[in-house]
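Removed: one protein chain of the complex. Kept in place: all other protein chains.
Chain IDs A, B and C follow the sequence of writing; residue 1 opens each chain.
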Amino acid sequence: MTKGRLEAFSDGVIAILITIMVIELNIARGTPGDAAHDYRALLGIGHQFFAYVLSFAYLGIYWNNHHHMLHAADRVSAGILWANLHLLFWLSLVPATTAWMGETSFAPWPIATYSAVLLCAACAYTILQAAIIRAHGPESRLRTAVGNDRKGKVSLLAYTIAIPMAFVSPVVAGVLLVGVALLWLIPDRRIERVLEG
Amino acid sequence: MTKGRLEAFSDGVIAILITIMVIELNIARGTPGDAAHDYRALLGIGHQFFAYVLSFAYLGIYWNNHHHMLHAADRVSAGILWANLHLLFWLSLVPATTAWMGETSFAPWPIATYSAVLLCAACAYTILQAAIIRAHGPESRLRTAVGNDRKGKVSLLAYTIAIPMAFVSPVVAGVLLVGVALLWLIPDRRIERVLEG
Amino acid sequence: MTKGRLEAFSDGVIAILITIMVIELNIARGTPGDAAHDYRALLGIGHQFFAYVLSFAYLGIYWNNHHHMLHAADRVSAGILWANLHLLFWLSLVPATTAWMGETSFAPWPIATYSAVLLCAACAYTILQAAIIRAHGPESRLRTAVGNDRKGKVSLLAYTIAIPMAFVSPVVAGVLLVGVALLWLIPDRRIERVLEG
Partner (left out) sequence: MTKGRLEAFSDGVIAILITIMVIELNIARGTPGDAAHDYRALLGIGHQFFAYVLSFAYLGIYWNNHHHMLHAADRVSAGILWANLHLLFWLSLVPATTAWMGETSFAPWPIATYSAVLLCAACAYTILQAAIIRAHGPESRLRTAVGNDRKGKVSLLAYTIAIPMAFVSPVVAGVLLVGVALLWLIPDRRIERVLEG
C-alpha cells in the first residue's frame, strides 16, 4: 500500500518533469521571419533538442533504476519517504538547467550547473538506496544486488570531474555526461539477476 | 507489479502530453486589440485547434492501443521497459511539432516534420510490440492477435509518403495523416477478439 | 484491470487540466511597475481568479461524478474507452476558454464559448453514461441509480440558455453557470444510495 503510493507519486513527478521539458521545445520561437516556417527553425533549436534528449535519457534512467530499486523493497519507512522526496527535489532542477544549457548553446556555467545537479541527484539516489537497505537489514536482496556499486561510484566521479572541466573544455564535460548516460542505459541487471535467482 | 507501474508511467506521460498541448491553445494571444474579445479570436486559432484535434486523436489512439497491447502481456523485461521509453520519447515530440504546424498554418516543413515524428513513433510501437511478443514466445496471445499487422504496415507507408508529399501538396499530406487517424479510431478489435475467444 | 487503467488515465488528465489553469494565474504579469508588488496586483487578477474557481469547481465535479459512475461499472468495452476519451477532449478545452474569459473580463463571446464547451462536455458525459449502461444491461445498478437523470437534463438546458444569454446579459449567463455548479456540488447521492442499498 504505502510502497505503491510512493511509486505512484515518484512516477507522476518524473513523468511530469520529462514532459515539462517539452514546453521549452518551441520550434518557431528562436527563428524570426520566414525562416520560422522551414528547416532553419529546426536547426535553430538544435542545441535545445540535444539537451532535451540527454535529460530525457537521464530521467528515463532514474525512473528505470528507481523502479528496480523499489521492486526489491518490501516496506517503506518515514525516512525512505523523505529520502525519496529529496531525490525528487534534485531531479526537479533538471528541466531548468537543461533549458539553460540549450539557450546558451552549452556555455561553461550552464554545463557546470547541470553537472552539479546530476551530482546532487546521484548522491540523493545513493542516500535513498542506503535508507532502503538499512530498513531491510544487511541480508536484504537489494544489498546483495547492489554489491560494491561500481557503476554508481564511477558516475559520481564523472559528474565531479565534469564540473570544473566545463570551464576548461565544455566538449570533454559533455562527453563525460553522455558517457555516464550510456553506461546506465544498460539497465541494472544486477538487481534483476538477484531477484530472479 | 512491474507491468502495473509501466502502465501507470506511460499513462502519466501520455496524459500530460495531451494536456500540455492545451497550453498552446491561447485564444486571445494571436489576435490584437478588440478582436481578441470576440469570434475573430476563435477564427485566429483555427489552425492551432485543428492541429490540436489531430494530435489529441493520435495520442488517444496510442493510449488505447498501448492499453490493449499491455493487457495481452503477462510479464515485463528490461528490454520492454526501454522499448517503452523509446516510444514515449517520440510521442513527447508530438506537442512541439503540433504547435509548429498550427503557428505556421500548416507550412510544408512542419507537416513533414510532424509526419516524420509519427513515423518514428510508429516504428517504436512496432519495436515494443516485437519485444513483448519475443518475451512471450511465438504462441503468445499477442502474436495471434496482431496477425500480419496490416493496419500497422499501412500506417507506416502513409507516414512515409506524407513526408515528401508535404512539399508537393500539403493538403494531400494532411489527408493521409487524418486518414490514418480515422483508420485507428476503430479500436484494435483483433486483440479484444483473441483475448475473449 | 482495464477499468483501473481507464480511471487512472482520466484522473491524470483531469488533475493536469485543473493544475494547468494555475499557470495562467500569474499575479504580477497584468500589473505594471510598483503596483505589481502590492494588493493592486491581486485586484488585477480578480476576473482570472473567479474564472479559475468556477472551472476548478466544474472539473472537480466531473472528477467526482466520473468516480461514482465508474464505481458502478463492472467492465469496460472499447466503446466506453472512446466515449471516455471524447469526454476528456471537451474537458481539455476548459482551461483555454477559462483563460479567455478571465483575460477579457467576462466578455460575451468568451462566456458563450465557455458555455458551449460545458454543453459539449455534458453531452459527452451523457453518451459515456449511456455506453456504460448499455454494456451492463437494463437491470444495471447504474441504470437504477441514474433514474430519470433530472439534474443532467437541467444542466444541459442551463448551458443551452447560457450561450445566447451571454450576448444579452453576461451576468444572467454567469448566474446560470454558477447555479449549475452549485447544483452538482451536492454529490450524486443517487448512485451512492443504490450502491449501498
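Keep this in mind: a residue touches a chain if its C-beta (ideal position, glycine included) is under 8 Å from a C-beta of that chain, and two chains touch if they have at least 3 such contacts.
Bear in mind the structure is a predicted one, so any value in this text is a computation, not a measurement.
K.L.:
In the intact complex, which of the presented chains make contact with the chain not displayed?
P.N.:
Result for the missing chain's touching partners among shown chains: A, C.
K.L.:
Taking the full complex into account, find the residue in C:His67, C:Arg134 or C:Lys151 that is in contact with the omitted chain.
P.N.:
C:His67
K.L.:
Quick one: say which of C:Leu157, C:Val172 or C:Leu185 touches the chain that got left out.
P.N.:
Touches the omitted chain: C:Leu185.
K.L.:
Looking at A:Pro110, A:Gly152 or A:Gly174, which makes contact with the chain not pictured?
P.N.:
A:Pro110
K.L.:
Could you please point out the chain A residues that touch the chain left off the display?
P.N.:
Given the touch definition above, chain A has residues 1-2, 5, 8-9, 12-13, 16-17, 20, 23, 78, 81-82, 85, 88-89, 92-93, 95-97, 99-100, 103-104, 107-110, 113 touching the missing chain.
K.L.:
Residues of chain C in contact with the chain that isn't shown?
P.N.:
That gives, for chain C, the contact residues 7-8, 11-12, 14-16, 18-20, 22-23, 25-28, 36-39, 41-42, 53, 56, 60, 63-64, 67, 71, 185, 187, 189, 192.
Assume only the chains that are shown with their structure count from here on.
K.L.:
Please categorise the chain-chain contact pattern as a line, ring, star, complete graph or other.
P.N.:
line
K.L.:
To bring chain B onto chain C by a C-alpha fit, how many degrees must it turn, rounded to the nearest 5?
P.N.:
Rounded to 5 degrees, the superposing rotation is 90 degrees.
K.L.:
So the centre of each chain is just the mean of its C-alpha atoms; given that, what is the distance between chain B and chain C in Å?
P.N.:
Spacing between the chain centres: roughly 26 Å.
K.L.:
Could you grab the centroid distance between chain A and chain C? Build each centroid from C-alpha atoms only and quote it in angstrom.
P.N.:
Here chain A and chain C have centroids separated by 36 Å.
K.L.:
At least two partner chains per residue is the criterion; list those residues in chain A.
P.N.:
12 - these are the residues of chain A that touch more than one other chain.
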